[in-house]
Every structure is written in C-alpha cells, then in structure tokens.
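A single protein chain has been omitted; all remaining protein chains appear in their positions.
As written, the chain order gives the labels A, B and C, with residue 1 at the start of each chain.
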Amino acid sequence: MSTKKGLLERLREGPVIGDGGYVIELEKRGYVTAGLWTPEATVEHPEAVRQLHREFLRSGSDVIQSFSFFASGDRISDTKNKFTGEAINQAACNLAVEVAREGDALVCGGVCQTPAYRKGATKNETRTLFRNQMQVLVDNRADFLLCEYFQFVEEIELAIEVAKTFGLPVAASMCIGEKGSHDDVSLGQCAVRMARAGADVVGLNCHHAPMTVVENIKTMKKALQEAGLEPFLLTQPCGYHVDEAEKMGYLEIPEYPLAMEPRTITRWDCHRYARAAYDAGVRYLGGCCGFQPYHIRALAEELLPERGGRRAPAMDKHYPWGGGQVHSFFTMIRRRSTRDYWENLQPATGRPRSSAFSKCDTDYTVVLD
Amino acid sequence: MSTKKGLLERLREGPVIGDGGYVIELEKRGYVTAGLWTPEATVEHPEAVRQLHREFLRSGSDVIQSFSFFASGDRISDTKNKFTGEAINQAACNLAVEVAREGDALVCGGVCQTPAYRKGATKNETRTLFRNQMQVLVDNRADFLLCEYFQFVEEIELAIEVAKTFGLPVAASMCIGEKGSHDDVSLGQCAVRMARAGADVVGLNCHHAPMTVVENIKTMKKALQEAGLEPFLLTQPCGYHVDEAEKMGYLEIPEYPLAMEPRTITRWDCHRYARAAYDAGVRYLGGCCGFQPYHIRALAEELLPERGGRRAPAMDKHYPWGGGQVHSFFTMIRRRSTRDYWENLQPATGRPRSSAFSKCDTDYTVVLD
Amino acid sequence: MSTKKGLLERLREGPVIGDGGYVIELEKRGYVTAGLWTPEATVEHPEAVRQLHREFLRSGSDVIQSFSFFASGDRISDTKNKFTGEAINQAACNLAVEVAREGDALVCGGVCQTPAYRKGATKNETRTLFRNQMQVLVDNRADFLLCEYFQFVEEIELAIEVAKTFGLPVAASMCIGEKGSHDDVSLGQCAVRMARAGADVVGLNCHHAPMTVVENIKTMKKALQEAGLEPFLLTQPCGYHVDEAEKMGYLEIPEYPLAMEPRTITRWDCHRYARAAYDAGVRYLGGCCGFQPYHIRALAEELLPERGGRRAPAMDKHYPWGGGQVHSFFTMIRRRSTRDYWENLQPATGRPRSSAFSKCDTDYTVVLD
Partner (left out) sequence: MSTKKGLLERLREGPVIGDGGYVIELEKRGYVTAGLWTPEATVEHPEAVRQLHREFLRSGSDVIQSFSFFASGDRISDTKNKFTGEAINQAACNLAVEVAREGDALVCGGVCQTPAYRKGATKNETRTLFRNQMQVLVDNRADFLLCEYFQFVEEIELAIEVAKTFGLPVAASMCIGEKGSHDDVSLGQCAVRMARAGADVVGLNCHHAPMTVVENIKTMKKALQEAGLEPFLLTQPCGYHVDEAEKMGYLEIPEYPLAMEPRTITRWDCHRYARAAYDAGVRYLGGCCGFQPYHIRALAEELLPERGGRRAPAMDKHYPWGGGQVHSFFTMIRRRSTRDYWENLQPATGRPRSSAFSKCDTDYTVVLD
C-alpha cells in the first residue's frame, strides 16, 4: 500500500477514472432490492460484489469504491437489515481492498446522506453517524474518503468535517442540479462550501445526465474560481438520459427505477461525456447509477492519450469505435465499424409508442415514517 | 445427476425456464469481443462466466447452458483464437455443471451454426464439425443438447441428426422470422423439418423481439399440428424491441450491436412475453441476446402459479410489480409501486432526437473471406 | 359542355387528378361543423365553397366534385339541418359547374353512405334515397357520378345500380382497409362486386394513409384481374399518416378529428404517393379528408410527364422541390432547395412528448339513436 501513489498525487498527474454504479447493476443481477437499495450483498454474496469490482477494475477504474452505499447505521436499521452497518461496511472494505490489489487501484471509502439528518437529527448526532461509519472504512484500509450523494449542503459539510479528522484525502459530491441543494443553496455556493469545509475534491454525482452534469460542474468551477478556491473537480453522473428532469433529477422521471432501459446511455455517449468533462477541467471522472463496466471502459478509451496510453485489461476485448464489426459475414454489419458511423447514429427505441420525454412528477413531498 | 429429472419429464410437468444471453452481457462486462463473439472466457476468465451462470440460476433458470456459442472448431480457428474449440467447450461444460449443481438445474450443451456450412462445406464435413463439438459436451456431462441459432434449415437438420446419435434429449431452434429460413423454407416447414429430424423440442431463438417470436411460434405450432407432430415448443427471443426488422431481425437494425440500449426490454415486457408464450403453448421459455438475470426472474415471477409457486433465490431481492418503492422518502416515488402503474407506463428515451423506428439496412449480401 | 372530353376518354388518355377534401378543410375555415360534417355551406356560404373548388382547380384537379358529402335526405334531416338535402345538392352542383368552367374540369356528382342503410332500411328504401339525391345531381349537370365513402359493399352495389340508370359514367370507392368491408367481404371481392355492379372506375377513398391505400388497391387489382375485370382504378386516400390504424382507419386514431395536425402529410409524401399509385396502375388519383390544394398540386407536379407537361395555374406560384429557398438571405435556408434535401428529411414534431404511434381505439360498437 505504502508505495501506491495517493489520490491527490494521481489527480495532479492526469485524469483519474472512478468506477460505476453498484446498486442498480446488482439489482439487475439479483443481489440488491429495488426500493431498499442497501448493500448487504457484501456479506451475503461477496462473490457478486467482488466480480463487479473486478469488472470495473478491468475496464479502467483507478478507484474501487467500497460498496457501502446507504450503509449508515440508521439506514441499515431503519430497513430492518439482517446485518449490522458495521458488518456490511467492513465486508465492503475487504472486497474493495482485495480487488484494488489486483491492479494498482485506490480504495475509496464511501459514505452518503443519512435518513437521520433528513428526519431532524442534530448536527452532533449526524456527525456521530458519519464518524462511526468512517471509522470502519478507515480501519479497513480505505485510501481516501468520499462523501457522496448528498442533497443538503449542511449535511455534507458535517460529513466532510468529520472525514477530515482521519487525515486522509477527502472527496465530496452532491446529487443536485442547476436548481441547487435541497436546503436552497445554489450550485456554485454548494461547491464553495464543500471546498471551505475541507474537501480536496469537489463535484457532482448521480441524479442528472452526463452532459447536464458537465454543464453544472462548469457553474461550480466558476463560483470556486470567484472565491479563490481550487479543489480538484469530480463528476460521476447517472448513466441515463434524463434531460427533462428538474430539481430531483431522475427521481422525478416516471420510469425510475424499473423501466429506465430506453434512457440508458451508450458507450458513445460516454466518449462525449469524458471529452466534455475533461475539457471543463474535471480530473476525477466516473459514473454512478446506470454506469456499467463498458461505460467506464469508454471513458478510459476516450482519455487514453491524456493517460499516457495506459490501457486497461478489458480493452483487449474491445475494438475502438466498433472496429470489430468488420468480422461479420454481412456487408450491412461491416459498415458499422467506423467512428463516424457510431458518433452520428441517433438510436431508436423499437417501441412504436415511445416518446422522447416523459411528464415528470415534481411533487417533492417527503414522507418520514 | 442420476436422480435429477430430465428435460422431457420437466417439460411434461410444466414450464421450464431457460437462461439468458451470454455474449452480449459478457461483452458489456469486459470478457467477450464484439464482432468476434467467441466464448474463450470459459478458459480465460472462468470466474466471470461462473458468476453469470449463477445469476441466471438464482433468477429462476432451470437450465444452465454451456457457454459454447460460436465454438465450433472452424469458427474458433477462423477467428484466430488462442484456445482450441475443444478446450473452450470443455471448460464451458465444467462451469455449467458446477453451477447447475448449486441448484437443481439441467446442463444444456449448446451448438450453433457453423461458418463452414455457409461457405459450402459438404453435409459430411458439417456433420463432423457438429459431432466433434457435441462429443466434448456429452463427455462433459451435458444433460441434453440444444442446436440453436441456425438460419439454414438444412444445416440444423444435420445438427439434430448428429445430436440424436448421443441418446440425449435434443432441442432445436432457429433464429428466423416470419419470412422463413435463409434457404427459403417457411417458418412452418422449418418447424416440421426440425421435428421430423428428431428434435424433441422445437422453436425459435434470438434475432426477433419477444412478442414477434410468440406470433411466429404460433405459426410453427399450426404447421406442426397440420403435420401431426407434437414436439415441445421453445422460445428464446432477443431482449430487444426490433419490430421494424424484417428477415434478419436485429442484425438489420442500425443500432446493432453497439447502441441497442434504448431497445432493451424492461422486466414488464418480460411479464407480457412469458404470459403470451405460455398461453401459446410454449413450455421452454428463456431468452437470448439482451436477456439479463432480472429478465429471467420476471419470467419466473410471471409463471409462478404455473410452476407450483416454486421461488427462485433472487426473488428474495425483489418485490413484485415495484412494491419496494413504498420505502422511498418521496411521495412521487411511492406512487410507483403497483402493477397498474408499471403495466401501463410507456417508457420514454430522454433523447430529444430519438425515434420509434430506424431505417433498417436490408442489404443481405454475405462476404466470405 | 358538349365539347368537353368525358371521364372515360380522359382516363384512357392518362392520369386524371381528382380534388381534395372538403369537410375537414372547410371545418378549419369555419364553415362545417365537426361531428355533423354536413355541407350546408353550399347554400349558406357559397363563396367559401367556390373558393376551395377554385383552389383545387388551380392546383391541377381535372375534376370538381360537388360538395354534397353526407347530403342524402336522411342524413340532412337526422342532423336537423336548416336546409333540405335537395337545396344543398342543387347549390353544390351550381358551384361545381361554375368553377369547373373556369378550367376544363369535369363535374363529379358525389353520393356517399346513408345512415338509413346502417339502421336497417330495405334495399328499396335505400335505392330511393340514392335515386333522389342523384336525380338532383344529374339534373344540375354532373358529368359523372361518384359513389364514395361506403363501408358496406351491399350498400355501394345499390348505389352503383341506381347510378347506372342515369346513363353517365359511374365511379365507385369504398373507405375500407385490408380487413375488408363492414359486411365482411374481402378487399378483392369488394372490387369485383363494385365492377360487376357496373362501376366504370373502382377504388378506395379516405380512412387510410396514401401508401396503405396504394398497397390495398394492388390487392383489388389482383382480384379484378383474376375475375377478368378491367375497370379503371381510383385512389383518394386521407391526407394523414395513420399506419397503426386497423379496420376503421383514421376513425380509430385517438387524435381524430381534432388533433390530427402532426399526422398531416407533406407535399413530399404526395410525390411518393402519386408515383406509387400511378405505377400500380391507378388512373384516377386524388385525395380525401386532409388533402389540401397544395397536396393536389404535388400530385400534378409529380405526374407532369405523364400528363404531357400540362401545367396547372398554381404551379406558377411554386418552385419544384423547394427551389424557391435560394431566395432567402440565410445560407441555412438556401440549402433547403433540392429534391435530395426534401425527399430525405424525416420531419419532427417539436413536441417533446409526442410519439410515433397512438394506441388505437378499436371498439367498433355502433350507436344508432
């Protein structure tokens, strides 16, 4: 571990590729329950989590994030999980550490929003929840901490503040859009407050589409610059086209979470996203819900020059820009082997009654029962 | 093995659930090369193949099919594979046998069309290719043989004929649509010829959308009845909406194979398909390219009553019909927890310039180089 | 009048262009009531009817059809019209005759289906209704009679039979699709029966889209040939894209009749239709509901060579294939001045939630009150 370059050193050298989404993918594979979205698979079915980690590693991820999403103590007990948060987080770290070693990846210890804060916990109670969860992550060899998927800027400030006490690099990202945080702070000010709270890396994750998130990180960057702050920038958008969504992103979309297939981004969308994010100054690029291993590989392929030509193992199973189609017997398929072809293709749905946009449900009422 | 019920016995008792698609899914996971579509992962990365087998088993598959697609000797050498067909097939069987034992599943030894036949191999040469491949599958404990993904009825007749010599049950399916086989035999007559060649189970796989395949199996059934034949019926469609496709199915679709995301079927499409197929008399129901574990689970959930309430492990991680959404904090998401909601939802793409249908490329010219 | 070439003579010489739709267009102009669809405007607002006749004439119509749609005596009294059917029909003829003389057009006396027949009138009662209406048309100088918009083949047989007694050429068309008539007679047999009843011109009008109608007229032609019959063929489809409609055509479409705008055909669709219909052997080509003057002009432009280069007055106000766009100040618009551009354009809706197809309502229950 000691000889491994740290996160900040890597970020200074060039783009770092994060990993993709766990809960959505493991739901499809049969290990996570939609609606609960808790990560007990780390204990129940470690082979499934290990395999997905490994697929991201093989696809080019420089970071393996512990599968500890929604694993704060309160969330785990609220959902009547068979396991304790501690057990889940510990198992999560073991898996991440094991797979990270198969390459040269960093272990990211992840924490996210807590139900407790939303329900009115005091700042101290909230800090305690974060401290307990982070302690397990740090004890189990996380290389850095990531506070992600926060909607309230005050809550993420508390998380960052606690994270900083462990002496590791801290990254922080909120799942908000151009309308700002749920405690009504603008995108730009959220960035400033995350940086001022001590985050070394600041950004956005989940909820919004890749190109939307790139636009929003530009807004953040501008506010940071105006405040004289220069953290590294991070984007890990969701892997779906949800342009019509407003404040709450894909949560508003009627298809969320069980009929999102037609919105799934292609590998070509990932090329576009990677290029735009990099050009906007983002140095920690990954994905969140909906990002599968082949999406991560597309990020790594697009940024191959910026990463000194460093290849990922799964690239050996992939011809860039559809080049493998020349091996088909059929002329019609052979034609589909150029960058021009795939970059310009506008994919159809095959669904006679599909539309481009849905009518979003923007009733943001919260039920705390 | 000896105490396990055989395929035909199971089919007589009720619906048998097949598994889903391997090449497309393993391409996304980083283990199969698009354009080549060969299964050397059985040797190179057995853990990845094992994991996908296991996910299908957990989702309700009664059959684990050896991952031996396109693994005829000629295809493997044509594509300059590092491994021999024999090695790949043998490893494929080992993995299928291993995972099948984790449940009570049958091992299906699969063979498919050969480049050789298309290029003009004699009947005897073609028979030899099939015999060599099948010998490995049988020696390595396949419970039955499946000849699938054939476009020429004459070629599948040869495959069935050879398969029958091993004394195991034989299933046979072609990847053709309402326009019939590539040697210009109608859908109905293809079914009749497969049955007359000795197939115990007859049907259709891949290339066309689930509901299209259900319509086509009805045509086959009618012809079989008129010929006084009563094989079991099988459908394993592709997991994509490709209604506009003609003779060659999804191969004609401009998005194939690297931008098919918006066409991917939802779990709700699987409920519809399972019900329609069962009502049409199909007793071996599965999927091909595009069918992921959660699609298979949806088949098993839809046919739960017909299968005596037999649950699959991954059902413990799934509330039927979106019921888990009641656990959300947000009212807007809680509403999405009923059968009525998901059955009637028409999913949108989030892509402002997407259309329902593409202009298919129906230039069927073949290049044999 | 005496020196004017008759319908059959013209049809022998080359394609005859009919006119377009009256009720839908005059509804939009404020003279016809949606839901009633009766033509009392001939009496109330002759200037509006005259103007639309004139626009069709100027656009290339060789035929001016009396605006006597739904003007059988029973329909007029059922809908509590202020005027008698006789007055409406007579005024309709006067207008058609007046405008036809402004060019060299034929006056077509039109009759259509009667509510009485649907409600159970005897054959004799139905014949009387037709005779009464036709007598007015003939007395007022119709050059030929057209029985159109029939759904029951028996009813149109009665109409044709009566029409023949006046000694004028008789054309006949039904508004049916590939599923045949409402008295369950196939498309082909409907054509045969219309021809055997004495129609000189046989075909299809309204309800279905242009290219669908072209396919259906081919079916009719085949059946006529097999029966040794050779009437002239007529198509006057509706001017809407309604491909998803089944037996009842556009009536099934949820947008009918008050939100059909996105389905309206373009002039380029008319070029395609005219060419396809002519190639299929159709010699009387026009349109029905939704066909506006510029659609008719497009038919005449497409068939200019087949019509000996005979130009229509409104062609002087039209550059073929968008050529006039070269007069724009803007480069982006100047590009839109070629046949290639317009033939290949796939028009979008500008409506974010629009889809390609609607869910048709195929509840064909009839209420006779």
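As a convention for this text, a residue touches a chain if its C-beta (ideal position, glycine included) is under 8 Å from a C-beta of that chain, and two chains touch if they have at least 3 such contacts.
Please read these numbers as outputs of a predicted model, since none were measured by experiment.
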{"item": "Shown chains that the omitted chain touches within the full complex", "value": "A, B, C"}
{"item": "Selected from C:Val97, C:Val111, C:Val242 or C:Leu303 as touching the chain missing from the view", "value": "C:Val242"}
{"item": "Identified contact with the non-displayed chain, of C:Asp184, C:Asp279 or C:Asp361", "value": "C:Asp361"}
{"item": "Of C:Gly6, C:Gly281 or C:Gly324, the residue in touch with the unshown chain", "value": "C:Gly324"}
{"item": "In chain B, positions touching the absent partner", "value": "244, 352-359"}
{"item": "Chain C residues touching the omitted chain (full complex)", "value": "27-36, 47-48, 51, 54-55, 58-59, 79, 115, 118, 209, 240-244, 248, 251-268, 292-294, 297, 313-314, 317-319, 322-337, 342, 345-358, 361-368"}
{"item": "Positions on chain A contacted by the hidden chain, ascending", "value": "346, 348, 352-353, 355-357"}
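The rule is short, and it goes like this: only the chains that are shown with their structure count from here on.
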{"item": "Label of the chain whose CA centroid is most distant from the centroid of chain C", "value": "A"}
{"item": "Chain A and chain B, separation of their C-alpha mean positions in angstrom", "value": "33"}
{"item": "Between chain C and chain A, distance of the C-alpha-averaged centres to the nearest whole Å", "value": "59"}
{"item": "Residue numbers of chain C (touch at least two other chains)", "value": "352-353, 355-357"}
